[in-house]
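Submitted below is the structure of interest, expressed as structure tokens.
One protein chain omitted, others in place.
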Amino acid sequence: MPLKRNVSYWEGLKYKGGGPMWAWILHRLSGLGILLFVGLHVLASFLTAQFGSDAGITINIIYESWAFQIIVYFSILFHAVNGLRVILLDFWPALLEYEREAVWAEWFVIVPVFGLATYIIITKAFGG
Amino acid sequence: MQVTLKVYRYNPEKDKKPHYDTFTLEADPTERVLDLMERIKGLQDGTLTFRRSCAHGVCGSDAMRINGVNRLACKTLVQDVGKKITVEPILGLPVIKDMIVDMEPFFENYRSVMPYFVNNDPPPNGERLQSPEERERFDDTTKCILCAACTTSCPSFWANGKYVGPSAIVNAHRFIFDSRDQAAKERLEILAGQFGVYRCRTIFNCTLACPREIQITKAIGEIKEAIATGNLD
Amino acid sequence: MSNQHQYEVIVVGAGGAGLMAALYASRSANTAVISKLYPTRSHTGAAQGGISAAIGNYEEDRPEWHTYDTVKGSDYLADQDTVEFMCNESPKAVYELEHMGLPFSRTPEGKIAQRPFGGHTNNETGRPVRRACYAADRTGHMILQTLYQQCIKNKVTFYDEFQVLDLLVVNGKAAGVVAIELATSEIHIFHAKAVIFATGGHGRIWEITSNAYANTGDGIAITLRRGLPAEDMEFFQFHPTGIYRLGILITEGVRGEGGVLINDKGERFMDRYAPHVKDLASRDVVSRAEYIEMKEGRGIGGKRYLYLDARPETINKYAAIDGRTNPDGTPYTITGEELLKKLPDIIDFCRTYLGVDPVTQPMPVQPTAHYAMGGIPTNIKTEVIIDENNTVMPGLYAAGEVACVSVHGANRLGTNSLVDLVVFGKHAGINAAEYARGADFEPLPADAADFARQQLDAIRHSKGDEKVYQIGLEMKQVMFDHVGVFRTEAGMTEALAKIRELKERFKHIHLEDSGTVFNTELLSAWELSNLLDLAEVTAASAVARRESRGAHAHEDYPKRDDVNWLKHTLAWLRGKDDVELRYKPVVITKYQPKERVY
Partner (left out) sequence: MQARRIPKILSFESIMWLFMRISGLAMYVFALTGLTIALIMGARTQMDMGTLLRWTFFPIGTHVTSSDILVLEQWINPFWTIMQYLTIVFATMHGTNGLRMVLEDYMDAGWGVHVLRGLLLIIWLFMLLVAFNLIQTTGAV
């Protein structure tokens, strides 16, 4: 008997696709992450506003923690910048030849902006 | 120099689960990984099983994962991958034995995109004319050898084998942009469907894996553009 | 127990010849194609340079010139009626391929582009003519892909990864084949009215070869074992430009575009061997010249290779010396970029395997075993013949490299094989289907699969300690050294003895894989047994031929001998150490043999 289609998530992750593959994985995770974040946030606010439930407060406490802010901020920043890259390359297919280079370029935008923001968030969290 | 080759093994008649075997042998840095596998099969372990034919990258038999990426064993030199080499079958197709996977699903996807020339006008006495520029338009995608290195490197295909995959799209591209062909519309309609080009998330693994250096992601992008604009030039 | 199938026409092999035959046969007969490789893996895909047809897209050209060039290239051993047929049909065949969508390279007016190739000339001026239609340096790839695509379009039935082991002959007629399914080792019997063999070449007999692992001459070995003869096996072409040590081919198209061969002293030595067409002399001539250069110590660094120099500056320099011009009369020049457009794959091979960039460095080359002129004898209708009187075996056809209609005689001109495939492949398909219409299925014997099974069982159960790999290696070496570019009586006799010794040793091989799923070890061993048979027949046919003609260069008999040897060899494998040789005359229509100068 042949083995069935042989790709577990783990096997897939081990594939050495490099930058573009990881950019896609992060785009997917960040997109889903944002959706979850926005969805819960809206739901919680709704429950609080309509039924005076505590859920909103609990969730907001988590959301406002500095660690969570870093994650959310990264997700949004990465998803937005990478999304823009995807859109640009899709609208000018000739550029798709340089996808690998484009992913590098993208990090040149993300890293400094994210670094600065993280710095601000952290100093604010610990510096008062 | 001494090279160790770690090989994925699965024999359906003996094994329940795949395992790895390690072989050590002397090799030249300029030898092909395929040469090493041939030598192992000839002198160390006759049961090692893989496909091969041309041995110089034109027949598409021996796509496999070498040190984690899809390559042709006959186009990968030892010096390209180092002294520690791991070979495993390509992903996303059923493994029949060692490096041999069932290619049927791959070819089924290929056949589903009308990968053949269609022109129903009566042919002229001589050739149909085509300018060098028109010929150049689809040159890149004529190079495909159907090795499946691209399709089996694509996470979208791993997720769902119904996705026709980059290789089939490349072969559709070859005809869609051929100025002599008349079935571009039918092909594009297939590709605009549920398992067509929109399963491609421009992950780019395919382009990096293609041993013929075809700009696959670009070809897919051109097809998306053609679907959206109707322009085939 | 066995699986039985019934088709009117069975095509064995899915290379250019097999697919062409299948396309035509399937139009009017129930047809199936059996191939041990997925069709697109066939070695036709490796062909690079071009397919010739006298369509004269740049300059005047005529099928008669093509015919004469082919006959001359064959050293007058080709059958002239078949050559004429092929050369007249080839323009039609090429246009037909174009109509199937084959993406040929184009001239500025949009016609099929053509390039010069060795031995193809304008008969009036004696200068090289642009006759080879090409698609960059991937002509064979495009042919194979195009034909396979058309087969899909026309819903041809394929049995992929089924290896044919035996031909069934009932009442003197072909009645089908026996095949093994690689994935399961199950034996299948294919009952047929007509069988077409298109199994390709057997270059794997030699150590340095441009041929694929799959080119093991299965077709000829099968018919030999069924008591049929093989024709002209001593003629095997050594291509002058294989990549040093690997044998991977560098197309003659490189020289067609102006590349030249250079020895250790930096001389363009072909000046001396072929003063008129120089580097574009026919392959036997160039390979022999290389051999002599190396023997006389002018190989690069004294080693066994030469340089093929295709750097633009070299090409332009010699093009100026030769006075080569473009179609419009301006001097011929080329740039690195144009070279890359015309020969992308060659440049890629050199970069990958040698780390050499042909645009800036010369390529190290040596002769490489390339093409079988000999094979299963057929007549002009591609019917297989079984003796020197041209007696036909009804229902059996052969086309492509496996066959010997003898259009190539003692030496094939470059690009003529692809023509051979499409022209004779097509006619094999048409003729076999027509025959099948008027024929009945012969009843199959109950033990139809026995002979095939015996052969496999002998290998499976053989108990010894010989390694298939080792025997193969020794065969390849002795054949390359002694039945190669240059041959001597003593060398060939030694080789023959050695092959026979290896055949004995083969009876004591040991296999490690006893499984049934993709037992490639078993089938490689079977393939080696085929190669050994063919090597024996080749060596035996070669020792007997005491002359030099085309690819058969006999050092002890350096002259062509038309009085005694203007004839085809037919060889039967009769039993242990017994090859029976008989001869049949060459068909000569218009061109009387004369001395060959290039």
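We just call them A, B and C in the order they show up, numbering each chain from 1.
Keep this in mind: a contact is a pair of C-beta atoms (placed from the backbone, for glycine too) under 8 Å apart; a residue touches a chain by one contact, two chains touch by 3 or more.
Predicted model, so just to flag it, every value in this text is computed and none were measured.
Student: In the intact complex, which of the depicted chains does the undisplayed chain touch?
Tutor: Those shown chains that the absent chain touches are A, B.
Student: Which is it among B:K41, B:H173 or B:R199 that touches the chain not included here?
Tutor: Once the missing chain is taken into account, the touching residue is B:R199.
Student: If I consider the whole complex, including the chain that's not displayed, which of A:L13, A:A49 or A:I71 touches that chain?
Tutor: Among A:L13, A:A49 or A:I71, only A:A49 touches the chain that is not shown.
Student: To test your reading of the contact rule: which positions on chain B touch the chain that is missing from view?
Tutor: 131, 134, 156, 159-160, 162, 179, 184-185, 188-189, 192-196, 198-199, 224, 226-233
Student: List every residue of chain A that touches the chain not included in the displayed model.
Tutor: 28, 31-32, 34-35, 38-39, 42-43, 45-46, 49-50, 64, 69, 73, 76, 80, 83-84, 86-87, 90-91, 117, 120-121, 124
Here is the rule we use: only the chains that are shown with their structure count from here on.
Student: Just how far, in Å, is the C-alpha centre of chain C from the one of chain B?
Tutor: From the centre of chain B to the centre of chain C is 27 Å.
Student: Would you mind pulling out the distance in Å between where the CA atoms of chain A average out and where those of chain C do?
Tutor: From the centre of chain A to the centre of chain C is 58 Å.
Student: From the C-alpha centre of chain A to that of chain B, how far is it in Å?
Tutor: 31
Student: Hunt down the residues of chain B that sit against at least two other chains at once, touch-wise.
Tutor: 12, 96
Student: Give the residues of chain A that touch two or more other chains, as numbers and ranges in rising order.
Tutor: none
Student: Give every residue of chain A touching chain B within the complex, in rising order.
Tutor: It comes out as residues 1-7, 11-12, 14-18, 20-21, 24, 86, 89-90, 93-94, 96-97, 99-100.
Student: Along chain B, where are the residues that touch chain A in the complex?
Tutor: Checking each residue of chain B against chain A gives 10, 12, 18, 65, 67-69, 89, 91-96, 102, 153, 155, 158, 161, 201-205, 207-208, 215, 217-218, 220-222, 224-225.
Student: Okay, in this complex, where on chain B does chain C touch?
Tutor: On the chain B side, the touching residues are 11-14, 30, 32, 39, 41-43, 45-47, 49-61, 75, 77, 96-97, 100, 103, 107, 111, 115-119, 123, 125-132, 134-135, 138-139, 142-146, 174-175, 178, 180-181, 213.
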